[in-house]
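Excluded from the complex is one protein chain; the other protein chains are retained at their positions.
Going in written order, the chains are labelled A, B and C, and every chain counts its residues from 1.
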Amino acid sequence: MIDILTVGLVSLGLFSFFSTTVGLLRLPDFYCRMHAAGKGDVFSSVCMLLGFAVYLLHHPTLEMVLTSLKILAISVFIFLASPTATHAIVDAGHASGVMPWLKEKKEEEAP
Amino acid sequence: MIWQLDLLILTLVVLCAVATVSVKDLLSSAIIFGTYSFLMCLLWTEMAAVDVAFTEAAVGAGVSTVLFFAAVFRTTRLLKFRPAGRRLAKVLGLAAALGLGGMLFVAEGDFPAWSDPNSPASTHLSPYYLTQTLHDTAVPNVVTSVLADYRGFDTMFETAVIFVAGLAVVALLRRREETGPPELYQVGAGYEDTIIRFIARKMAPFMQLFALYVVAHGHHSPGGGFQGGVILGASFILLAIAFDFRFVFSKMGERANILFGNLGVLIYAGIGFLCLLLGANFLDYSILEKILPATDAVMARSHAMLGVEIGVAIAVMAICISIYLHLASHGRMDKGL
Amino acid sequence: MDGFFLTAGVILLVLMLLTLYRVFFGPTLIDRIMGGNVIGTKTTVLLILIGLLYGRVEMFVDIALAYALLNFIVTVAASRYFQHYKNLTAGGFGFQHRGEGK
Partner (left out) sequence: MDLLVAKYNYWIYVLLMMIGLYTMISKNNLMKKVIGMGIFQTAIIVFYVSIGAKKGAGIPIIAHGHGHDLAAAAVDPSLYVNPLPHVLMLTAIVVGVGTLGVALALCLGIYQRYDSLEEDEILEQLQ
């Protein structure tokens, strides 16, 4: 049961990291890529970390439960820090004048 | 060792190194160098060198990349690109690199295979440390016991080197307001970001708490003075970036910072001299059982190691903060990145 | 279970290789920072995964915790650089918004 849960969570995390990577590579401009990276990154990391935390409960000794709690703490910190980093980057991009990609203007702006 | 991961990580590392060198922009170079350090940390974890990986994690994520940013911020990020020039230097560099590489490559034929348990490096001396550390010092983390006890003399001078590096940065850059370089750019024009400030304010205590845990628990898990000190320094660097220098100085003044640097090295050397005073060799901690209550010679070594680690942590913290503040403000200590 | 974790680690590394494309060639500098940030977060996960493969996670979890705490300092520092230099770099060297939509 625990094994199935772990495999499921880690696979979900891997899949969402895969979609993050596809988004990073294929989306047209900086803001869109940021959207893919920001959401997918946090989601996939937290999924995989939860999977590992569950896996450690196989032998629920005190040591293992504490380690499991530490992994949960890691996911909390990622949950706090990664969106902040995303916000900082987007703010920097906006401040330095990166224009968003607009589908209609594409022909006009092409030199 | 996990050879599947090893091959992949090493390939990524080489790609990163080539990209770092060939990018035509210093800031990009610094960013790719940061990624390179992430991959290095993975490589060392995979080769079971947890303490090295921990140091690399703290240094690469917290300090060294930020130092690069600070230096680029104070100079320029532009590289002058001349495809025609420097032909002689390129030829010389290529010749030197190929010569060195060729010689090392030839010498490699005599090496024992990677991760061979019977290689000479693993059969001399290191079994002694592994089998004796619990018996001698009651410290399960062999790296800590070798670092602070068996090779304590070495580590003391490493700490002194870091301290001297910090002094050199202060001597090179620190200057009073009037004689400083002209302010070329408008720096820090009233920019405030509530989100970053809030998160930095909430994260910094956790970082410091975690750093203290790392220092104190270094006997039983990866960690110790160097790692804890770097994390402590990184927490202050985060505050200096998210807020400003005045905020950091209100927590710990410049003078206090330098004093901490001195104090750290002094604690280390002081423990050594204490052993000398009590009649043993320099840094022979087992004699300290005479003055530490309720310990035998083994536990005295363990406790003295903790003292030494605390000294290292204080020194490293002070030097990391000092180097960052000087670089980011070009020695004027008023405002930075 | 070890086989599954090993496979997951290899897949993660291959995906990191793809993310490195953005770090190496990303048209703007901010793309590079973003790629670096993603790789840093994934490093945290891989550290715990290697710990599971060695069978002693309790020793590896501290390193991952350090990464989770410290990872965003670099990103914040890099973004502060642009806040200060926006007048200097807008549209300047290496910062044009080129390659729109490929």
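The rule is simple: a residue touches a chain if its C-beta (ideal position, glycine included) is under 8 Å from a C-beta of that chain, and two chains touch if they have at least 3 such contacts.
Just so it is clear, the structure is predicted and the values come from calculations on it, not from any experiment.
Touch, as defined at the top, links the missing chain to these shown chains in the whole complex: B, C. Across the entire complex, the residue among B:Thr35, B:Thr55 or B:Ser235 in touch with the chain not shown is B:Thr55. Interface note: of B:Phe68, B:Phe210 or B:Tyr285, the residue touching the hidden chain in the full complex is B:Phe68. For chain B, the residues touching the absent chain in the complete assembly are 1, 3, 6-7, 10, 13-14, 17-18, 20-21, 26, 29-30, 33, 36, 40, 43-44, 47-52, 55-56, 59, 63-64, 67-68, 70-72, 74-76, 79-80, 82, 85-86, 89-90, 92-94, 96-98, 100-101, 104-105, 108, 111, 113-117, 119, 121-122, 125-127, 129-131, 133-135, 138-143, 146-147, 151, 154-155, 158, 161-162, 164-166, 168-169, 172-173, 181, 220-222, 226, 230, 298, 316, 319-320, 323, 326-327, 330.
Touching residues on chain C toward the chain that is not drawn are 54-56, 59.
Note that in this section only the chains that are shown with their structure count from here on.
Separating the CA-averaged centres of chain A and chain B is a span of 28 Å. Chain C has its Cα centroid 20 Å from the Cα centroid of chain B. For chain A, residues that reach two or more other chains under the stated contact definition are 77, 81, 84, 88, 91.
Under the contact definition stated at the top, the residues of chain C that touch 2 or more other chains are 33, 35, 58, 62, 65, 69, 71-72, 76, 78, 80-81, 83, 85. By the touch criterion stated above, chain C contacts chain B in their complex at residues 6, 9-10, 13-14, 16-17, 20, 23-24, 29, 32-33, 35-36, 39-40, 43, 46-47, 50-51, 53-54, 58-60, 62-63, 65-67, 69-74, 76-78, 80-81, 83-85, 87-88, 93-94. Residues 77, 80-81, 84, 87-88, 91 of chain A touch chain B in their complex. Here chain B touches chain A in the complex through residues 193, 195-196, 199, 202-203, 206, going by the rule given at the top.
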